[in-house]
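Left out: one protein chain. Kept in place: all the others.
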Amino acid sequence: MSPSATTPASSAAAFLAFRDDLDEHNDRRERLIKCSRDITIASKRVVFLLHRIMTEAASDGRELSSRAAAEGHKKLRDVQALFANIREEVRGDRFWRYQHNISPGLQEYIEALSFAHYLEHGTLITYDEVHASLTDESGSPYFPLPVSDYLLGVSDLTGELMRFAISSISKRGGRTKASEVSNFVRGCKADFEGFTPHIRDLSKKQAVTSQSLRKIEEAAYAIVVRSSEYDLTPEQLDDIVGQAV
Amino acid sequence: MSPSATTPASSAAAFLAFRDDLDEHNDRRERLIKCSRDITIASKRVVFLLHRIMTEAASDGRELSSRAAAEGHKKLRDVQALFANIREEVRGDRFWRYQHNISPGLQEYIEALSFAHYLEHGTLITYDEVHASLTDESGSPYFPLPVSDYLLGVSDLTGELMRFAISSISKRGGRTKASEVSNFVRGCKADFEGFTPHIRDLSKKQAVTSQSLRKIEEAAYAIVVRSSEYDLTPEQLDDIVGQAV
Amino acid sequence: MDPQDLQFINTLLDGDAELRDKIKEHVVDFDRKTRTMVGTLNKIHSTPSSQVPVLLDSLRPMLLGCQNTTAALAGIIPPEQFWRWKDMWNNSLRAAIFSAVFVEFLATGHLLSLAATSEQLGVREEWKDRFIISVEDYLHGLITMVNELSRLAVNSVTLGDFEAPIRISLFVKELFAGFSMLNLKNDLLRRRFDSLKYDIKKIEEVVYDVSLRQLANPTVTAS
Amino acid sequence: MDPQDLQFINTLLDGDAELRDKIKEHVVDFDRKTRTMVGTLNKIHSTPSSQVPVLLDSLRPMLLGCQNTTAALAGIIPPEQFWRWKDMWNNSLRAAIFSAVFVEFLATGHLLSLAATSEQLGVREEWKDRFIISVEDYLHGLITMVNELSRLAVNSVTLGDFEAPIRISLFVKELFAGFSMLNLKNDLLRRRFDSLKYDIKKIEEVVYDVSLRQLANPTVTAS
Amino acid sequence: MDPQDLQFINTLLDGDAELRDKIKEHVVDFDRKTRTMVGTLNKIHSTPSSQVPVLLDSLRPMLLGCQNTTAALAGIIPPEQFWRWKDMWNNSLRAAIFSAVFVEFLATGHLLSLAATSEQLGVREEWKDRFIISVEDYLHGLITMVNELSRLAVNSVTLGDFEAPIRISLFVKELFAGFSMLNLKNDLLRRRFDSLKYDIKKIEEVVYDVSLRQLANPTVTAS
Amino acid sequence: MDPQDLQFINTLLDGDAELRDKIKEHVVDFDRKTRTMVGTLNKIHSTPSSQVPVLLDSLRPMLLGCQNTTAALAGIIPPEQFWRWKDMWNNSLRAAIFSAVFVEFLATGHLLSLAATSEQLGVREEWKDRFIISVEDYLHGLITMVNELSRLAVNSVTLGDFEAPIRISLFVKELFAGFSMLNLKNDLLRRRFDSLKYDIKKIEEVVYDVSLRQLANPTVTAS
Amino acid sequence: MDPQDLQFINTLLDGDAELRDKIKEHVVDFDRKTRTMVGTLNKIHSTPSSQVPVLLDSLRPMLLGCQNTTAALAGIIPPEQFWRWKDMWNNSLRAAIFSAVFVEFLATGHLLSLAATSEQLGVREEWKDRFIISVEDYLHGLITMVNELSRLAVNSVTLGDFEAPIRISLFVKELFAGFSMLNLKNDLLRRRFDSLKYDIKKIEEVVYDVSLRQLANPTVTAS
Partner (left out) sequence: MDPQDLQFINTLLDGDAELRDKIKEHVVDFDRKTRTMVGTLNKIHSTPSSQVPVLLDSLRPMLLGCQNTTAALAGIIPPEQFWRWKDMWNNSLRAAIFSAVFVEFLATGHLLSLAATSEQLGVREEWKDRFIISVEDYLHGLITMVNELSRLAVNSVTLGDFEAPIRISLFVKELFAGFSMLNLKNDLLRRRFDSLKYDIKKIEEVVYDVSLRQLANPTVTAS
């Protein structure tokens, strides 16, 4: 064994290759973090847009929901374009390497998408529907959709639905809406409960969902208590108040 | 007082203006955060570059330091260009509004710059010198330099100097280097102590500096203990070992 | 550390510390002023309509008094350092804004605009690099007003004024529509905006109660 | 939630859970194997030079045995999901890499390259979307080796081998030069790289001591 | 280390590890069972009074199913080691206790005693050195029930049942009075108990709402 | 360490430890007493007006019993060390203060002053260097009373007493106005005081509900 | 709450509280005893070899004194509740175990087995359902001994004993090899065991220093 046998030249070359590998990895990570932040911001704005449209005065609630969903989906296409942009960056196995850097944006996107979907259909968007929204024209997905991101993203929907229920409860027809949302959120909470042992952080989101549910329930309660004092239907009450104002 | 007197039209217009104001603010904040991250990464790479050059084998320590500083300063010019880019974003009072978004990158830059400066001059870069590095050709600064960022940035220098001292201590002449660094860091610690009541988080950095100082002191101690056993100067010891290997 | 630089930094830090102390003094004073105003405004909840003008008259000089503070602050804040120090007086300023917009609503039923609020608190256009009322502070002031309005809707009924809740309801709904236009981050403003929905709900309930009672007891309104 | 989707997600989660359990089994086994290897390698510190080949011979079948584990893992990891699961075996794999590179150094004085390490652990080129040795894992293995080499420098002198520290010193210095070329984040690898400097310092001290003693007592080396 | 002693120690350690794995299996199963029960009980908040019996009927076999788990655990826990392992199933057991006492209240309006709860969950007198329901666990179950009852008071009104809140109020107040007489040292239990006052306040507000509007008469129902 | 100095230090440390143990004993007892009082006072929420005097009569001997504790503490606290140890009984003392002021309000409708509270709890003027009721503790007691009064406003309506909320409202508003004139620092007390606005809002809503339904006439009662 | 059930629960809670207090008393005493032993053992670091037997003689009665404590604890712990309470004396017991095994090593150079340690501390076979020395506690005691042995290796050289480090090195290496064969799951124990490598490294460096200077001959002493 001689010292020269450690072949210094080749080891220096190896380390240079390692440096390139690590630098490339860090640069890519950084680009994806930035992209995730952009997606987060854009998705949050879609959520605000949906709330905004839903609080507009309108005679027909259904028409409002459809318009909100349509405008929301339109804006979400810009977000989808951001995902299309990183497609190459996360091709193949790289997606899983950078998953936790992309997750925050992906979950915010799913939250916004599921809100628009709920307004349009009154149902929870399915896993496949979310995944389908992140595919190119030929239907091939930009990357795998982690179940955890799907569940954590749609869990956040319950918070937005609480806001939606509280602000629409005193509008005409808002009582029915609140009771629909209440049942929907109660169902989400029950369905997600079984997933909590599998998904890290889902139980924290479930706690938030419980709080939101309680708020919706108490709002619905207030309506019932008030209308029970008189022998009138909610709609009749609405009409009477409409005259007074 | 009539309900119509609340002038709905103008209030809607006002809120639209508020929306633009808030959106513009958030967008700018986001751009600056991204820029700060880029600056952080680039500055950290300069620190690695400086360490890398300083660990090269060389007969003349001074020549090595000069070369490291020169290459460091060259790379730092790219970082300075990033600061020049955000000049308009933080013009006037805006700088202070976004200061805590820019601080992380600014401090990392000051750390790298002060390291290059120390290698070149063996002294602590002054506040004015740091500020001068962030000015255009005509000498007008890109933005005010917060004293806190200056102090927190140069505080981090002690950690890098510890790494530098430990890795150079067993090189020829490294003993002198270690003792210089030890005195320098001891001086920094003493000088900064008076600023701790004024600067948030500086006392945490001082704790790290204390640890670094202790590590340098123990390294210097080990050298002295060993050379004291024989009646030889450090240089003679170096020569003897040089023959053995 | 270069002794001269050490000296220089110490001078900078001492200057900052001195400025902070000066600002603090004004903020303590500002805080005292706004606490008195808010305390006085709190009486609105037990003041019959007829006495409201008197109450408002007592508030106007206090509002005017805030102009001294804003002028004093504008006088000591170095140019272009407004955002550096503003956290120190955030709470007091928001309380002053609340007082101004609340007084205006009580007096005229109108929303005091940001520009008019600035004017009332003596904030001058030419200070814009030293002292402004930011959009965020103004919005906080508005939300505080809505919080109080939901209490006022309840208490005005107790005091026998059955019209007030309806006026309040219309005013607050419009404000809410304005707020809905904003894109908020997950920050304090958004949390307070969420809470605003409960105020609106409460006001609606009062309007409801009153409308139904009037229907049942037409004589109530008359009395 | 749509019952069909509920079912579908449950199937996905059950599949993941099942896979995780399977991987865990292999990891427990991998962990047991690498603990035995590391424990055996630990004997190097009290093994005289003459007995080293015997010790290394006993390690080679163990290294070979790791190929079963890597093959098993590669067999169950779905394509392109390597990075999804790799945290589970990080520690074991790094211990195996350490064992491989340490054995190579002890046997030949050479640095086992990343490619050669992969080969020794049975990691095949064609698995590259299911199982690879990442640069990070390889570097962790190298640092662990340096940690052991500083101990070995000390202990080989105790065992009367005064040449080993010098060989170790040259080898480690070159590795250090390689590491210095990297840009590391403030992560575990950087912290471990910092600690490596102390190992180098210790080795230098031993070289120092030995050189000076040999000068004083030339007969020591001869014995 | 003496080989025999080493052997002895390893046997003990391996035995513990094996037992832990076995317990874990049962706990995972217990957890699944109690999650299903709690999920089903959650439906009470949207179930009209008339449908409650059906809901309770669906829960009884699940409660019965818990007896398998307690029997299994009692079968594998060594007599003197109950307290060593019980943290592993604390959460599941408390959820089961909650389910048992909640079902009883919903069915009969009465409080299921500790002894009766043990019996329902199949915990036998003769296991008292291997598996018991501790007082702490029972009290945790009761507190969870009170948390749910405050929600139920609200939701039963929404479902049109104005008498339920009054029954709930009386039951909870009696329970709370009982609790107040206990010497709770356990920190977590004491904190959860202290938080019950918010639930009681909520229930009182519901009773207030229905009695104010003469939707139900608390004094009549109470008698 | 000089043996004599060591001895001296140990004597001091042992003295402190002994004193702490003695105080702890009294605090455990004080805690038991105040828990019973607070528990008994809790019955007020379901006690019809006619039975209140009986309830209050049962509380007076308990309040008197606290005098033993304050005397015992005053007897063992070294003159200059009151503030050193007072954190140990803060909670119990505040509960006792709350009980005293609440009983007074229920009996007479008046606010028990700080001096009168001290007297009721047996705190003597001549102990002022060893045991006092600090302003902070008194104010904490008052705030707790307001918390309870908002609950009582709700529950008295349930019990059919429609006048009580109006009395409570007037009392609390006067108290709140007094509080508003104090210079509270930004500490726990300030935060608890700020939270009082929720209690006031709740009481106002009860008064609103009652007066809307003309179950009582606020203006009449007020006079 | 049923009064009988309440009574029953309170009896259980009070019984637990009483037992906890009793155990605490013994633990305070145990703690005092073990602190004295550990303090006395600390003198070993400045005791010349010749005085070690005297030091050990002074420790034996203290070790014997621990038997009172273990007997007292065994006397009050209910048979099936050993694991419920054992955390209360963990630290003291581990300090006692450390003292016993360290004394044995200093006196004979041998490792005291778990059974012999139990015997020395008066733990009787027939208590096995009430009071045992668990494997974990024994291993913690051994690890603490190794921590002290690395200090002793250093200090014995200072005291002029150049053979001791070599004896210590051999003893510790054998112990470490034994430990390596255990399946440690316990996190804290595993972490403390992993940290032993620093102690071993330190001891190796002392042996290196001594043998480099030929102050002792490791190979000769080993035989």
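Order of writing sets the labels: A, B, C, D, E, F and G. Residues in every chain begin at 1.
Here is the rule we go by: a residue touches a chain if its C-beta (ideal position, glycine included) is under 8 Å from a C-beta of that chain, and two chains touch if they have at least 3 such contacts.
Since we're looking at a predicted model, the values are computed, not measured.
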Residue of B:D21, B:E120 or B:E217 in touch with the missing chain, whole complex considered: B:E217
Contacting the left-out chain in the complete assembly, out of F:R32, F:R60 or F:R84: F:R84
Chain G residues that touch the omitted chain in the full complex: 35, 39, 42, 45-46, 151, 154-155, 157-160, 206, 209-210, 213
Residues of chain F (touch criterion as defined above) contacting the omitted chain: 1-2, 5-6, 8-10, 12-14, 16-17, 20, 79-85, 111, 113-115, 128-130, 135, 138-139, 174-175, 177-179, 181-185
Residue numbers in chain B that touch the chain omitted from display: 179, 182-183, 186, 189-190, 193-194, 196-197, 214, 217-218, 220-221, 224-225, 228-229
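Everything below uses one rule, namely that only the chains that are shown with their structure count from here on.
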Whole-Å separation of chain centres (CA-atom averages), chain D against chain G: 34
Where chain A and chain D are represented by their mean Cα positions, the distance between them in whole Å: 43
Chain centre separation in whole Å, for chain B relative to chain A (CA means): 39
Chain A, residues touching no fewer than two other chains: 26, 194
